[in-house]
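What you see is part of a larger complex, with each chain still in position.
Letters A, B, C and D mark the chains as written, and numbering starts fresh at 1 in each.
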């Protein structure tokens, strides 16, 4: 490293020497076993766009490590394959999440509360719940409390205030995170959903609404990205 | 409440005490029986994105109340389930609306006229008609009177002028509400439809056209949102 | 007309004979004195994009008729010209509205309440207020009650429930009309405003949010179109 | 009419008397038999979004009139129904156009030349060809002469210069109308097609390109709107 400091060894060459890193190369994927090791997090596979064979191959390599394993955006067919690998696998059909929970220790310091505006937002909310649970959190759910019937939400404000981190999933106008953000003093992760039609433009309306939230304790993840919200909530809940 | 006024009780806590509200919790949905009670309106279920079981479950809980029930964006399969719950259920196949009209009293003060620009706009127009009817209005329809054959519209101007509230559904360039708005002195609710292709961008062209209407008695609802138009027309027609 | 019915006179020719209509042609504009006559409405000029000379010319022709006159999107310079024509002219600097109220009779049956989410939404709200007032309505205002501090809005729910028609102006996420719509049983006209920055895209976020409102008694006008909202509210309030 | 001139009869009432117009009302559609009568044009039905029964019903009513009949965006199933009504019906499978040509007189003064950039643009080009032919024009086609092999186009410049009106269909970058427009001194009607992928955004790229054409003798119709191009070319070719 001293040679780099003196300039006699180029940065690229030095970096080049780092190449035998502890990830495993399946050809079509490089599994980063280090991440869970370093961070105590589960191993995660985004199922959509991958063949069942590819997903199964990745899961097989992950199993010896003993971490929790989470497959998102899967389906019943994929689940059957995975259950054969490990009987503890559970399928959540609304979101397509498949979780193999082998480590059930609670690592989050408080409760992660997942709120959804409507019945049709539940898939994204479920993905967030399963993710946060697989990452070692106490989780709670509060569904169908959209802003056009504000009393349903206010009727649950005690539960809102007890959470350490909130995830709020909403489609259509995506207004719920702003209202929730104004009722609590903790972080709110907003998940726009593709629920709606016409001028919702597959979740764009909700996404823009949430990005323009007038509550400053709100940040946003991608449309329908319940996984990202659950993951980030877990990261925050461990602080 | 006085404690709130003095600041010794926080707003949140006060609101928190309001929680046992008169809605019913099915887990995946909270039914607000209060709304029809308070407003004399039907109970409404947006069918798309819900499983037939979910819709049926909600309808079952609504039936004892005696209000009209409206399911939008359903299909023939769902209709069969619902007709088993109540023989009065009617299916409107173009729009997918399923209505159970148990209360046929007229509550609107005038006629709600639903105008459509073309044959292919009829699904949205039908949804508006069924909604306004389920909410206790005299309704009339005037179809296929688009602006490129303006004499067809002008030939019906007597009917236009007799209505107390108008709903105008149009796709493509969405010009009809502006022309109609200029011919009448009552509110016009514009429904852009997703009819068209290419640069209609699934109704965006019609939506933008209507939002820019040079007739100031026009307001707009979401693309294909016949339900919203029929609902709002009913609210206006009761004033 | 019988000849049209028989087909011996074409539609176009018949319509052609209608041409000497009671509007006045200034070359650059055709003033429709009939509209206020027929509808009891004020004469209105959209000021932006017209030269002060053009606006003054139109106002001069309107003055003999005795109706209220409303110029929208004007400025102080234009106001000075118009005040010279009629001392009753009033200038509303936030919105640029100039009103000459000569007929102060109340023609609306109830109160038109204009609600704004934030301080910066007041220009659009003011334009709506001035318009509704010039059209003969009792008007009230309720400003800075955005959804991130929901108690401010709930604290005024009595006033909300007393109105016969509501106008709700909001920028950013545009969530206020949904919440207000859920609290009242009367029509809500939503005005998205261009307030905001970044992903508000000059009001697009608020516009899309309002079009996707989950409250079905909400309809939407163009971004910043306080005039249209005030006009439509007046039309409804006369029913 | 004199009463309208004096103002004693309102415009609306006068127009109202025009109502018994020579169109036929099928409930779901109003057939304007006058248009072909007045203009010598065929009767046209946009097939997409209409049920086969609806299309067949409209065609039945048109048959007695003796005009050419054109159904656009149909399919083989619809064609079978229509061929039973009139044996002269012809099906063009790439575009889905169904034409019943009963009047084969040439009414256009010159040749309508339809040019396409690529093989995959042929459906829109075919729709334009069939339309122009059904409207009584000599037509010619020149396919697969896109701008990346400019010599293929230049090799046909004699044919380009012989046409009285040109229709140019192109997807992807939509550059062909600009090049063609620079080679001829007659009108060029540009048809953007939805051919392409990725950043073509279903024809948006071609549409924007054509609207920005630096050749000033080019005007544009909707994406994939071969019918509109063929119709307008026919209108021009009769001048």
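The working rule: a residue touches a chain if its C-beta (ideal position, glycine included) is under 8 Å from a C-beta of that chain, and two chains touch if they have at least 3 such contacts.
The structure presented is a predicted model; accordingly, all values stated were derived computationally and were not measured.
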item: Per this structure file, total copies of the shared sequence (4 shown); value: 8
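Just so we're on the same page, only the chains that are shown with their structure count from here on.
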item: Repeat of interface B-D, chosen from A-B, A-C or B-C - more than half of residue-number contact pairs shared; value: A-B
item: Distance between the centres, which are taken as Cα means, of chain D and chain A, whole angstrom; value: 51
item: Distance between the centres, which are taken as Cα means, of chain C and chain B, whole angstrom; value: 24
item: Chain centre separation (chain C, chain D; CA means) in Å; value: 40
item: Residues of chain B engaged with two or more neighbouring chains; value: 15, 151, 154, 207, 222-223
item: Complex contacts: residues of chain C adjacent to chain B; value: 11, 15, 38-39, 41, 44, 109-110, 151, 154, 164-165, 185-187, 189, 207, 211-212, 216-223, 227-229, 231-232, 235-236, 239
item: Touching residues on chain C, where the partner in the complex is chain A; value: 117-118, 146-150, 154, 171-175, 178-179, 181-183, 196, 198-201, 204-206, 208-215
item: Chain D-touching residues of chain B, taken from the complex the two chains share; value: 119-120, 122, 143-145, 149, 151-152, 154-158, 161, 183, 195, 197-200
